[in-house]
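These notes are about the structure you will find just below.
Every protein chain of the complex appears in place save one, which is left out.
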């Protein structure tokens, strides 16, 4: 946190982080009440990454997201009303209730989709960067992926292609140190995943992903570099998830992390540390932050309300949206 | 070529290289005469790699090979009579005529199979190394693969697993600088593929793959290291193929390499340079080398003869060998 | 006999095989802490050399399984989610499944793929709800899908002892069901189906968790005077054709009730072989009830709409008379 920031930016970063956090808390609540069907992967603890990265982007910059994607979508400008509607399976959800938590897509604001398959979004991001290059546009693509995903073969392939084709893509590795129960200490023999960029001949950097300003400033710089030099970049953000791998993990009692470890990272909460910092620096007042908190809480309540009031799709809508160019006879129903 | 070598070793390395070369020349001849069905990928020019590596191994060390595998098989001790029989599709071929050029397997001498799919053998090698570790044996596994294969996702995955599990496997990258028509200058942004080992936390090295002694000595050293330290190693051998990607490439007129380039590498022929060297060093006489040449030529003629005289399988043998534990009804024929 | 959970029966089968045979090892994602519950506590008994966590590298770890099998181990690979198969597809259908044949019988790959939960589990949507066994059937891979705890234990043991790659699909909707299972280790041979209920009027070929639904349906229809025979192939490949044909020849009517995609699915194969072998016995066309050919949608009502269920089964059965 070396650079000075404007009040506007500070409040905006704060607001977005709180929005991500409260959103997830509400989601977990609704999952536990079975109001949200299935389960979700919460982003709690990692807010500084999505918010820091996405706040440094333009609207027409693109992202691909992951199974743990709510934070990315919100930070990139997703409307939480349609997100909640999606999570409640409603017809005006972002995906008309077809996708749920892991598939929120919104090309209008540059979201090319989340992904339930670990690592699979990374080459898709590279493909979008290829479009940018071929069409001589000047936006960039961000591909979020986890520490676990870094060992997936397609990620290797995608990074190499991005490098040899000089594509404007930033690979953002959210290293929260675990893939479900598997620690990076087990799955990797290197300290920093960002070192892997050297294997493809481009630059990488590891930063503190609990510090939103560090993430924001680095992203700004890297985006400029990538835009002007047309080279990919691998940015690793070390972070931590406070919840289980997914909402219901607790009941499984997996115990792969110690309470001490979890508490240590909770003490470095990205929201708390940032608010403390901007208060101490006199950038804003306690009241201003409280107002934001209240605003966010209201916004979430309204969004949930909006979602609850939204219509459910017709069951038979399940056979729609499969093909963009339609033909009779497909998709086949399962019975006649 | 710094170290002294014994006469026995020198003659053996020479003999094997000549055997590989003459074998391939005969194979190409037979493919062109349609006596061998299909096409093959010749190893001509790259002999120093297979011979150097495999001569440093024990009989019970294991290898996985590639589509360009004849040299590996021969160097690991494959019997060329059964190899030719296989290439002629005979019942006493190594694979009973079922596999052909790209699938020669012989577990008895540590050959876990060649592979028609680029990169696919690499994790299989790692699995064999896992067996070695779990069963507390002391052999090692060599996985041959090409520069092209290095960009395949499974190779990345396999190397990482070998590293975190401390497995006795040596990844031997035969960098002949092309994957079909695609130059490494295009497909990679790094100078040496061996640098990639760092991405997984183990050692790598790039050596001159046209120099059989350099390959042999390095492999010896690395095998010892891998055996004692239980760590994988990535050995990159820079080499060159003199022929087209496969036997029939010439008629396609792809012209992705210049005549100059090909001639330059031909001038560095691994066989010629090695024989010159051992003659100059007084390790052996011209006559001794000539005798080997003749021996090899005879051996090949006999092997071809053997293969030609071998029986063809019954067409219906095609339905055998599919399952080790058999059940009625499978495999299904295609008609009833 | 004890009444235990399906999941427990699976766990027990694997545990016992690991006890008996030191070559049996389990390899997969999160098997030490046992996210899926099958290998719970195994690490304490068998240690990290035999309970092996992998990074998220499905193609690679499947290749590792093959290499381990070729060289003397008998690995059981746990596939945490069934879509795993897609990343590992080359290693499954083009490597493990083909190596023996291409080597002329010289290589042998005794590996078991334990697909720890297959099918729609409610709200997991398009990428966590598939039932991808037809992809493997098409490659000729031996494939098992036990419908009861008893079958699960006996079939898994057979799969592990089989000298070829065998895929074992555990239907997510069966994991929480209970049934009688002997304490001791036993086997059910691959390729042996079972008539789970005898009937006279119509044969329902049902798989996995749908067997239970077929049985319930059969009971319900008893009162309407329709006698339903429920055939459970248990092993999808090799398929117990004899038992199937016997049933079809008796009833003359067949419905294939299967929860995989329709086009080129398991039901298509069963329909085709019945046509070929029992043509003159058929009183009505072989009918298929399958998934619709769409990814599973998230919304619960849409999800039900595309999945095979009792309502659809009853409707189609009644249509056949």
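Each chain carries a letter (A, B and C) given by its place in the written order, and its residues are counted from 1.
Basically, a contact is a pair of C-beta atoms (placed from the backbone, for glycine too) under 8 Å apart; a residue touches a chain by one contact, two chains touch by 3 or more.
It should be emphasised that the depicted structure is a prediction, and the values quoted were computed from it without experimental measurement.
Considering the complete complex, the chain that is not shown touches A, B, C. The hidden chain makes contact, of the residues C:79, C:113 or C:135, with C:135. Contact with the omitted chain, checked across A:48, A:164, A:269 or A:283, is made by A:164. If you put the hidden chain back, the residue from A:51, A:88, A:125 or A:237 that touches it is A:125. Contact with the omitted chain, checked across B:97, B:168, B:232 or B:270, is made by B:97. Contact residues of subunit B toward the unshown chain are 36-39, 86, 89-90, 95, 97-103, 115-119, 148-149, 151-153, 179-182, 186-188, 245, 252, 254-256, 312-313, 315-319, 322, 330-336. Taking the whole complex into account, subunit C touches the unshown chain at residues 59, 83, 86-87, 89-90, 93-94, 98, 101-102, 125-127, 130, 134-135, 137-140, 237, 260-261, 263-269, 271-272, 275-276, 279, 282, 284-288, 293-295, 297.
Think of the hidden chain as still there; on subunit A it touches residues 62, 64, 93-99, 103, 105-107, 112-113, 115, 117, 120, 122-135, 153-154, 156-158, 160-161, 164-165, 320-325, 327-331, 336.
The rule we apply is simple: only the chains that are shown with their structure count from here on.
The most central chain, judged by C-alpha centres against the centre of all protein C-alpha atoms, is C. Separation between the centroids of subunit B and subunit C, computed from CA atoms only, is 39 Å. Our note on geometry: subunit A versus subunit B, Cα centroid distance of 45 Å, whole angstroms.
Taken residue by residue, subunit B touches two or more other chains at 153-154, 156-157, 160, 164, whereas all remaining positions touch fewer. With touch defined as above, residues shared between interfaces to two or more other chains in subunit C number as follows: 55, 57, 59-60.
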